[in-house]
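The complex appears here minus one protein chain, its other protein chains still in place.
Chain nomenclature is as follows: A, B, C, D and E, assigned in order of appearance, with residue numbering initiated at 1 for each chain independently.
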């Protein structure tokens, strides 16, 4: 790679500085502050010893997610969703994505009849909040599962493997990894990729509201995502070992 | 391709019988009943001679979509969203997708300060309602634009090209095109692909809630989608010529 | 009757062309498309093997209705009720009327502890949607009851008799039957009448927002309604025999 | 008429004791407590010097109504609609009826571009709350119009004539006037009739949820209503003269 | 005390004319119209023989309150909360205050597993609606408890003592008791005080949106409140003896 056209001088295939801070707050069974550059998301994992209604009596558990953004996490203030009386479409879409992603790494039988809720609240936004949330929520989920194991509530480890996510996009013709807000708002194509630590794809969501992307561009983006996620998985592992 | 394991005997790369019926209802500027097998979606296009608030005075128009499902479009009755008092996350996610897809084929300057709303209402569901909706909504949008042209309200054609969508997935290890409900509910991987008639990708949304998919599987799915969408674009063209 | 002042040339006591098409969609236990001229309503009957809460353990069932209109069923687009977050007063009023009308023809003891929900969704509106809905919902209800009988879930026939409905009004001084939209919006008096096949009245709802109507006018309207409903009952019978 | 089977000993064609008390509260331009026996409804008329949006600039005014019931106006407590977050179907249906009834006695051009809102709140319910509300709201409306005339805001009297309402029904085979709650809940047929002081019908709403009613029964009910409303109009006139 | 600067000529430490009328409506177990001058609040107490969910099986009961204001209880019409679809912050704050105040005088074990709901609906407002509501609701609660005792549903008296409330404030530098609307809207400081008949404080809520108040002013206000509440308790006692 040569010199980069990116606003912050990163190489096209370079992640932002990533920080994963465990035990950020004290009440939750898992509590992780994850930072992708200036994007900061607090991910907590809460254990509820009940399965949701549609799973009662089936001997399996559930993992679900909720997503929120503080009103002034962004450059201009957004209305508080609680005050408007409903969650917007973007919020629902993101929290559905986070929930699906984390369920992909859980053995629900091994979890047993309980629910783990992952609350991902954006304290500061600078692009990539959903991918940071998935990456941090995985660590919070591991901490909550460790609590269950320590309590003897589960016998087999319900974690099937790691899950992480990153955004990729094409900015001024160059495929780049982990877009910040300035890049995100000017690029033609934006893709969010969720993968596991075995190199398998869990979600691929690419959007071209401006110009359509070619198959070769798609291939380049997927390759970038694979590289970035491998690095994120290593950072998750280091944080969990710390 | 050899003999197919598909429940309805289709070849893996075969679309269901597709029907696109224009002028299905009489009031809307565009009104299309689109059928992908037993999936039936009524797509209407309504012209409003006002741009939405965030575009007032900017000399451009907007295309937006709403999606709904009749309570008994499905095998068991779903609660009516109007009665529950809100649209669910799945509904919002789908209508945002349809809106983005159709905006990708419109020159908003050429449309001028007006809004075209695409209402996609599922009369009968058998898998693939969102891809049928996008494919039918494009035809309804063309009919509405023809009304604008006939009225002399637009001078340049605001349609940049065709847009169509199809689902693909991996069922029992075989990549298949245009899944019906039985396939959709048993497959591990499901992907919705939106493309234009120039072979460009507009949206790629792949999900593996069960087992993660490999890059080679992804490649096979994208190839199937390209084939299917080329056929759908030809069917749209035939319907519009009819 | 002599030459008619009606916009479509009908005689004052003449119904529009009425069509009752059974099995219009495939999932519901009863599914009927009913057309009164250009008014088209899809009526589905859904069986739920639970009585509503207020009837649990009482050995009787319930019949209820919900009504909706596709946003572009009308000449100008109406906001989608699911998007606005509530059903309007007109919708609630109509669905309460449909429910009462259909309960009037059911022996709730014979139905047993179950609920039949009649969803009446207007695909295209041209006046008289509520009377078309009642007339079609009766046929859908009969089909659902036939399913129950075929399954052996009910032993006695819970249908007490037929129910149908029609609108009548006074337009330019002339009492007319089955008003279309143009008539409905210009007439001074509008009355919806629901009757059973024994000539008994189930609902009479007459409104004079403009000038009040005299007793003699009321008598003429009721006579017209009796004639029209007798014809509708014959059409229902033919459809059910078909 | 001979001896009555009515629970309170009234003759079949006898109204309950009716009381119309003006200036019941001090802030509203019209404020009337109307009692039909133990049914007590507070009707206030509020003037707003703006027409509603759909009438702006058309030189006419509007009359509208809202209806509510205190939670313990009834024998068992009902949930407060403000706490449940929406008005029920019955409430919306009744307030639409009250609004239509009162608009029938108003010359909207003479009223000018303003809105009069009639709030009808049931303090105590014992059957017939909607008919008492209409009867009382007419008097409150007259008082509000008198305020407008005193201020010189209207020059022509916008009141076209009086409006009153009463319920009639068939209880144990006998047509009776002005049903109280015990009668209302046991009768087969219930009809609400709104008339003007010229003997014209404004609304006729008859319902037979139990057994259907014959034409001769309908005729008897309408005759009873005509008698009762003539008496109510006289009581309104006396109250306004008081 | 010498001549008063108060708009209605009262002495600074003088209550308005207070009226407490029991059995104002007939259905509720307790029904009290309380008037503090022109402020009129209807307080009903409704017995429900179920404890709320969070107390099931704990052998104790609950007392809760709801507050509402008729739309035209005030000088200009307020939107109906049921129509807006939610209770405002002021309403929720007041009903929480009333509930806490009344729970302070109840032995919840003696009440047993039941709920008493106090509905406080303002028919006419002229300042001090929440303090009038608390004062009246206490009397309604006593009447409901008397019903429970007469039925033999409770054996020990669950009423621990009387509760009453009054507002105090500083108007033009003078501490005054029981502010009416004109005073309330022009005073700098406003305090609502709830006390029991033993001279104990249950709630003290003082607000200075304009200028802050000194400790000496606070002392003077508390002394005024003590005097006023002693008088209110005597009036409650007289009403209950009546």
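Here, a residue touches a chain if its C-beta (ideal position, glycine included) is under 8 Å from a C-beta of that chain, and two chains touch if they have at least 3 such contacts.
Computed from a predicted model, the values in this text were never measured in an experiment.
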Hidden-chain contact residue, picked from the options E:155, E:172 or E:207: E:207
Contact with the hidden chain (one of E:15, E:28, E:42 or E:104): E:104
Hidden partner chain, touching residue among A:15, A:42 or A:63: A:42
Chain A residues touching the omitted chain (full complex): 25-28, 31, 38, 40, 42, 44, 46, 48, 66, 68, 70-75, 77, 80-83, 85-87, 91, 117, 119, 121, 123-125
Positions on chain E contacted by the hidden chain, ascending: 86, 88-90, 92-93, 95-96, 100, 103-104, 191, 195-196, 198-215, 218, 222, 226
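FYI, only the chains that are shown with their structure count from here on.
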Where chain A touches two or more other chains at once, by residue number: 86
